[in-house]
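Let me begin by presenting the structure, written as structure tokens, before commenting on it.
With one protein chain held back, the other chains of the complex are shown just where they sit.
Chain lettering (A and B) follows the sequence in which the chains are written, and residue indices restart at 1 in each chain.
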Amino acid sequence: MPHDNGPHDVIMPALGMAQETGKIVAWQKSEGDAVKTGDVLFEVETDKATMEVEAQADGFLNGVRAAAGEDVPVGNVIAQIGSEAQASEPVAPAAPETGSAEALPEGAEVIMPALGMAQDTGLIVAWHKALGDEVAAGDILFEVETDKATMDVEAGENGYVAALLAEAGEAAPVGAPIAVISAEKPANPVQRSQADAAAPATSQTKADSAPDSKPEPEPAKVPQAPAPKRTDGRILASPKARRLALEQGLDLKRLVEAGHPQPYHVADLEVLKALPEKTAGSAATASRHLTAELSTDGFAEFAAWASESEGLNDTNTLLAGLAAASLGQGEATITVESFDQARAYAVPAGAFSAITLAEEGATPELILRDLRMSRVSTVALGAEEAPVLTLSYAGSRLVVTLECAGHHLTAAQAVSLLSEFAGRVEQPLRHLL
Amino acid sequence: MAKTKTNTEDYLRMYRQMVRIRTFEDNANQLYLSAKMPGLTHMYSGEEAVAVGICEALTIDDKITSTHRGHGHCVAKGAEFKEMFCELLGKEEGYCRGKGGSMHIADQSNGNLGANAIVGGSMGIATGSAFTSKLLGKDDVTVCFFGDGATAQGLLYEVMNMAALWNLPVIYACENNGYSEYTKTEEIAAGSITARAEAFGIEAHQVDGQDVLAVNELTQKLVARARKGEGPFFMELMTYRYHGHHVGDINREYYRSKDEETDWKENKDPIIKFRGWLVEQGIASEEEIEAMNAEIKKDAEEAVAYAEAAPYPDQSEVDMHVFTDIKHALARDTA
Partner (left out) sequence: MREITLSQAVNEALAEEMRRDETVFIIGEDVAEAGTPFKVLSGLVEEFGTARVVDTPIAEPGFMGLGVGAAMTGSRPVVDLMFGDFIYLIMDQLCNQAAKSYYMSGGKLNVPLVLRTNLGATRRSAAQHSQSLHALVAHIPGLKVAMPSSAYEAKGLMKTAIRDDNPVVIFEDKLMYNDKAPVPEDEFLIPFGEANVKREGSDITLIGTSSMVQVCEAAAEILAKEGIEAEVIDPRTIVPLDEAALLESAKKTSRVIVVDEGHQSYGITGEIAGRINEKAFYHLDAPVLRMGAMDVPVPFSPALEDITVPTPEAVAEKARKLMSGEMIHAA
């Protein structure tokens, strides 16, 4: 950094398009020389030619830190022009400065030199001086390996090795300080490695670019609330989640009902699979549960009449017949469950005498569960493969319950079915006639 | 190969080629007028002495680049009627399998690097062709045909500069027919056209583009010198187009008069002039010339009939010839 009274930095200028360093061919002024603005300070070689660089201020040339023959990164301070000759004035560190420099002993920083065009870092092969050693400017301080060769680098300053900031075997970015040479013998010499270096490498590859740059200014992140439930019945889900759900017979609506936040991704299918099975039954489709209570039970009377006058002794056949008639669709297959038995009946339109047992494996349109002989009074067992009509007694009253899934029957159909059946059970003969 | 045309055969060949161009264009115009030809075309009629005078001074290995008004160059450089008419009608047997049409006929077997629908678009190509000749130590010369309108394009000056710097064997042949599309050349060209080439140190000549012998004689000299590395050269050929900018440019009174057109057709026609000279010199009789004209007319009519009956390319060709090594470009990425 420039001193308060403003010594003028002499900087390696950028002269060519692809130029990262400039080679000092020769100094025309020496340390301590008086210079005037416009005086040629040094010659620099770039990709195209050798150029003379003039002084931009009057004063004395101090702190020359790059020798003839050296390649210096463009923009680096290579000397200063001060108000008086100060042969050993410590010179401001060359940019870029690392964050750790503040804690370092005072003195001239030795930087990793840029030795080739393509070089971003230099590998320190060996230090030739140890911490605290006295050094002369021309002493070899360390050896550096570049893409082309190994080179000795001189201390560049007289003094003592006050800090070593890279270990042998480590690479340091070009331009980074790797040592400090102090005028006085250091009280607390500092030893660090590049791995400790706080500052990032200066390399300009985009992959290394600062993490604080963002591709686009984004508004501050708001915690993402679950998407509000949609009322139009559409579910937000990824194409893959939808496809897999379809292939595996999974119903995404169950996730909606379970309150799982949308949109759904493949991972959410695992949540869906883990939902309790019971929920699966009732939640898979909106279930329907309807009950009718009958004050008079005409069925027992009817069963007796049928047995006597028509020779129909199987009560289950009668129930199947009434149930099928309630469906109002002509032919039907009805399963009747009673006493732990389930029988499927084929019920044609017309007389009860034509009812036969259904073929094995026939799918029932309706299940009739006869619990009149049991102690169960009310049921809520959930939907089965087909709508279920249950007959039970609550005290002296006959109760008819219809349970089914939403897709079995619409609400209106369910009400109609239960009404029809209850009516038939209440007054079987009237309906038969 | 080019040698001084001193014998009968060469003169008759020049005449024949000029009549072939005129006949080709008359038929192309008829195809357009009878709605048999898709798109538009630009007639070369009136400028025949330019293409023929120049191309007769070239060998088959010499290259030309052509323009949107390119049928004349194509015929003069050796193309066949059948493939040309097929191309005009978009047929599979056309020079470009129906993919180029009137403005893009290329016939590299005769050294024609193609017509170009961008005014001035081929100047770089011609110069590059000459560059190859020099790079690979060949002795062919390239002639770059372009019109007076194209002299307004900056590319011309960029490539003339390079051709002059590197002594490339290229001849820039400016066909000055007096009109830049629908505008008089004097309204679009400041100063002298030949002086522009001379500014680059290029030797430039202005020649009567209606005089096939004059054009041929000058071209022979320049081609021979270009082969020896004395190029480039520039020629401004003063000529006239009988039709409008294109076949649909019928009503053109607003930019040029019928009297002017009549004057060129009656008094400066390159074919009539050269025919008169052939008879006068005793190189051909009127009867022989009439017979030649009739034969060419018959050839053209047969070629037109052939092209009309020829098949269109199969639709599967639509994505062929996009790349040399990918047969069907659209099937490429999903392969």
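Brief remarks follow.
Going forward, a residue touches a chain if its C-beta (ideal position, glycine included) is under 8 Å from a C-beta of that chain, and two chains touch if they have at least 3 such contacts.
As the structure is a computational prediction, the values presented were derived from the model and not from experiment.
When the full complex is examined, the chain removed from view is found to touch A, B. Note that of B:Gly46, B:Gly100 or B:Gly147, the residue touching the chain absent from this view is B:Gly100.
Within the full complex, the residue among A:Lys36, A:Lys185 or A:Arg243 touching the omitted chain is A:Arg243. In the full complex, subunit B touches the omitted chain through residues 63, 65, 94-100, 104, 106-108, 113-114, 116, 118, 121-133, 135-136, 142, 154-155, 158-159, 161-162, 165, 320-326, 329, 332-335. Hidden from this view is one chain, which touches subunit A at 16-18, 20, 47-48, 117-120, 147, 204-217, 224, 227, 236, 238-243, 262-263, 265-268.
Heads up, the rule we're going with is that only the chains that are shown with their structure count from here on.
For this pair, subunit A with subunit B, the centres built from the Cα atoms lie 65 Å apart.
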